[in-house]
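Yeah, one chain of the complex is gone here, protein chain that is, but the others are all in their spots.
For reference, chains read A, B and C in written order, and residue numbers begin at 1 within each chain.
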Amino acid sequence: MSKLDFVIEELVTANRVLANEGIVDSFGHVSARHPDNPNHYLLSRARAPERIEGGDIVEYTLEVEPIDKTAPAPYLERFIHGAIYEARPDVHAVVHNHSPSVIPFGVTSKKLKPFLHMCAHIGHEVPTWDSRDKFGDTPLLVSDMAMGRDLARLLGSRPTTLMRGHGATVVGRSVRHAVFIAIYLEVGAKLQMQAMPLGEIKFLSAGEIDQIVGRLNDYTLNRAWENWARRAGREMQEG
Amino acid sequence: MSKLDFVIEELVTANRVLANEGIVDSFGHVSARHPDNPNHYLLSRARAPERIEGGDIVEYTLEVEPIDKTAPAPYLERFIHGAIYEARPDVHAVVHNHSPSVIPFGVTSKKLKPFLHMCAHIGHEVPTWDSRDKFGDTPLLVSDMAMGRDLARLLGSRPTTLMRGHGATVVGRSVRHAVFIAIYLEVGAKLQMQAMPLGEIKFLSAGEIDQIVGRLNDYTLNRAWENWARRAGREMQEG
Amino acid sequence: MSKLDFVIEELVTANRVLANEGIVDSFGHVSARHPDNPNHYLLSRARAPERIEGGDIVEYTLEVEPIDKTAPAPYLERFIHGAIYEARPDVHAVVHNHSPSVIPFGVTSKKLKPFLHMCAHIGHEVPTWDSRDKFGDTPLLVSDMAMGRDLARLLGSRPTTLMRGHGATVVGRSVRHAVFIAIYLEVGAKLQMQAMPLGEIKFLSAGEIDQIVGRLNDYTLNRAWENWARRAGREMQEG
Partner (left out) sequence: MSKLDFVIEELVTANRVLANEGIVDSFGHVSARHPDNPNHYLLSRARAPERIEGGDIVEYTLEVEPIDKTAPAPYLERFIHGAIYEARPDVHAVVHNHSPSVIPFGVTSKKLKPFLHMCAHIGHEVPTWDSRDKFGDTPLLVSDMAMGRDLARLLGSRPTTLMRGHGATVVGRSVRHAVFIAIYLEVGAKLQMQAMPLGEIKFLSAGEIDQIVGRLNDYTLNRAWENWARRAGREMQEG
């Protein structure tokens, strides 16, 4: 199997996993940088994640033009992906999602921070991008490179950012890594809402976060990936 | 396929989708204006939405008499549908539901308003109709045209209204549109209850709501519809 | 089919429905008065509701002795059923359950009251029986007729009572009626916990409750029963 075929199959599994675990509903998307050409990336045509098959994956330039001019209609918000791949050479996969528990943190001033060890991967603190700050009243969608680059700027070197009234964007060094962080971002947000009424929360210390992030290896990612893939009716590829 | 057959199949799918997504339980219903006769509409006989098949759909006049006098027993609350089709020529589908998260907003003075972009379609603010205001102590059911018309009056030109101690009514320009709004009404209500304890909520601005509503097209509705239909064991009809 | 066979099949369906709708977990039970002998009742041997089959149903006297002395081991808490059938000739079915949302109301002084029309059937207000009041420290189980009769006394002519630290008991004029009330008791309790933080709740008025209860007929019960039965993999019997 070619590297490209491998990544396409990973993306199909990622879409199904994200839908099955409740991280995306009929909207949201996940992309991967092209394994042979870092200036291109792979993303499904505009379709609900739970329905995506290999033939739906389209190759785009970072400026988000499809390589195949006859490709079916794209997601409007593909600019999120292009702008992040442009700004972050270390990033090889991007998830954009509206998972339910992250939304409340994006519309209030409450900060989302990790206190469960598995959630350390969301970063020390999750910032919120507000489209209104620079772009005023819009439909809130990241619909051109200027908006994508503004989002990428706030993301900086972080793994995650919230988007006010909209959702979140999560990046990783591989498809499995980005999906893992997106799932634990939802877990962490839900837990923080549940823990708040119980009193002051002991968040992870900066040192704990760095140690947990530092020791994350493919071995751990694959344990979760095997499980999520099968729950979604897919097999884990050996990679 | 005739336009009528198309709409009947849409209604079957709509019932199954609403049940599968948790918007209706054993009660609640969805109707469509007759595609060939704007003074008639189509609604299932009295049956739980999850169980409805094509043969259950009955044609009614706006005054809610069945065209076929041998038709099986109707929903008592069919007056909701007739009165709204009478008042709103722009409306081609009506959902009446008791989805869990909308109930609390109908029995308190807390206003349901959108802050997630997908929820802009519920309208700038959702009013609450209270049967007690004009009709006093009743079983809360909309059981004649006087009650139906009173509800339609409060609805006005809006897409949604709550009903105190009872549920909600949602209207759309097509079956897919009304189902879409009914699902995001539940999503929005649940999110608002979760966000409240986190601090002051940044709701969508009036301009954002208008822009989001203005750009909603069949393309977006169909992306969700394909997904919801398949999750409920139905295929999306080409329309 | 004999009346007895009919009721046995109803009980099997009731057990599966209550498990499938989350009203009982591995514990909890549902009984019916014997259709030919009002001094006997029918209840499964001690088994998880989701697993029960027709052969598990055992006939008991109101003093809770099995008619067949070789019957398999009974539920310890069968005294709940016997004592209620003894005190309430109008009751033909009893559900005892630990559904999650009713537990918090049983251990606090917050009163559970209906504000959704479907929940009117739980009664004007749900009292709480506390085993500690008369029986001191016990394992909280209703393990003899003295405890059963004390519970029946508090229940009085009501449809439901909570039990502190334990669950609830619900009665009806038929198996379908008792299951219906048990399900909407859980729905109502969950909704009340969700509505409380939104402000003062407009509960149903006494007149509204009486009107809703007064018009409940088999027609409505059967609409829900058909749906719940099929969701649990059972067909509705014509009765």
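In the analysis below, contacts are C-beta pairs under 8 Å (C-beta built on N, C-alpha and C of every residue); 3 or more make two chains touch, one makes a residue touch a chain.
Keep in mind the model is a prediction, meaning the values are calculated, not measured.
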item: Chains still shown that are in contact with the chain withheld from the display; value: A, C
item: Touch with the omitted chain, as defined above, among C:I67, C:V107 or C:A206; value: C:V107
item: Of C:E50, C:E86, C:D210 or C:E226, the residue in touch with the unshown chain; value: C:E50
item: On chain C, residues whose C-beta touches the chain left out of the figure; value: 25-27, 46-48, 50-51, 73, 98, 100-101, 103-105, 107-110, 130, 132, 136-141, 164-166, 193, 196-197
item: Residues of chain A in contact with the chain not shown; value: 115-118, 187, 190-191, 194-195, 197-205, 207-208, 211-212, 215, 219, 223-224, 226-228, 230-231
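Simple rule for what comes next: only the chains that are shown with their structure count from here on.
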item: Distance from the mean Cα position of chain C to that of chain A, given in whole angstrom; value: 46
item: Cα-centroid distance, chain A relative to chain B, in whole angstrom; value: 33
item: Shared interface positions of chain A, touching two or more other chains; value: none
